[in-house]
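All protein chains but one are shown in place.
And then chain A:
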Amino acid sequence: MNTNPNRRYADITGRALLYAVLGIMAIYYLLPLALMIVTSFRSMDEIRMGQLIDWPTQLNLDAWRIAWSEAQIGARSERGLQPYFINSMLITLPAVAISTLMGAVNGYVLSFWRFRGSNLFFGLLLFGCFLPFQAILLPHANVLGRMGISGSIAGLIFTHVVYGLAFTTLFFRNYYVTLPGELIKAAQLDGAGFWRIFWRIILPLSTPILTVCVIWQFTQVWNDFLFGVTFSDPSSQPVTVGLNNLVNSSTGERRYNVDMAGAIIAALPTLLVYVIAGKYFVRGLTAGSVKG
């Protein structure tokens, strides 16, 4: 059929059109990021004189320095996004580690050590994946206060662990039910107990889902704004809150280069994770949605 020259011509233009559309879409998604990066290297003079889309005449690192350590954000004594960035690290790393480990153990029980009511429990937990957090904000603020950890890093870690458990348990449970149950039975016959089976057999088999879960939780906790703005005080605010305050502080002229450098600083850790382990990132997204 392809010997017909007209038909072949149509095929080739069709392919060209296809690549053109895909290319234009790629530009659409990339343009904001590209503009962010380019603008962060321009000086304010260039931005005032020039255009939205323009190359910097020279590589100017002022905006990065100001965003990282010099900009006055709110009424804080320390300057720049640096302290916020450190807060985000201090919140994210423990929250991810604890919620992932708890999710793994929960998933292990819900897959291999079922008991009466364990399926009901799983169902109740799953609703947490869809819970609009507005419905728990007020009581949670109250309880954090009573626990003496309101406005602290510890309070934010606790919050992220509590409301991350639904997803982490879901990930591990859905992964473990695909493993053969004979694995456990054989180990039990050999006299291995609950924890021995978990550490020696199940956990070594969990690398793929561990990766998915850690990446998911890291992205969720790092990018969180609602908890960060509600349950923090100025000394424990995460970088998303810092960025928002930097951009919306109304003193003086808008420094777009500083705003963009700040936005990149806030986005860098999750972007890096995405570039390094994008495959697992996508798997987490789809696992969370297909089996909600």
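The criterion applied here is as follows: a residue touches a chain if its C-beta (ideal position, glycine included) is under 8 Å from a C-beta of that chain, and two chains touch if they have at least 3 such contacts; residues count from 1.
Everything that follows uses one rule, which is that contacts and distances are computed from a predicted model.
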item: Listed names "protein-N(pi)-phosphohistidine--D-fructose phosphotransferase", "Multiple resistance and pH homeostasis protein C", "Sugar ABC transporter permease" or "Histidine--tRNA ligase", matching UniProt entry of the absent chain; value: "Sugar ABC transporter permease"
item: Touch criterion as defined above, residue of A:L61, A:L124, A:V177 or A:L205 at the omitted chain; value: A:L124
item: Residue numbers in chain A that touch the chain omitted from display; value: 18-19, 21-22, 25-26, 28-30, 32-33, 35-36, 39, 47, 51-53, 102, 105-106, 109-110, 113, 115, 118, 121, 124-125, 127-128, 130-140, 142-143, 162-163, 165, 169, 189-191, 193-195, 219, 222-226, 230, 240, 243-244, 247-248, 256, 259-260, 262-263, 266-267, 270-271, 273-275, 278, 281-282, 285-286, 289-290, 292
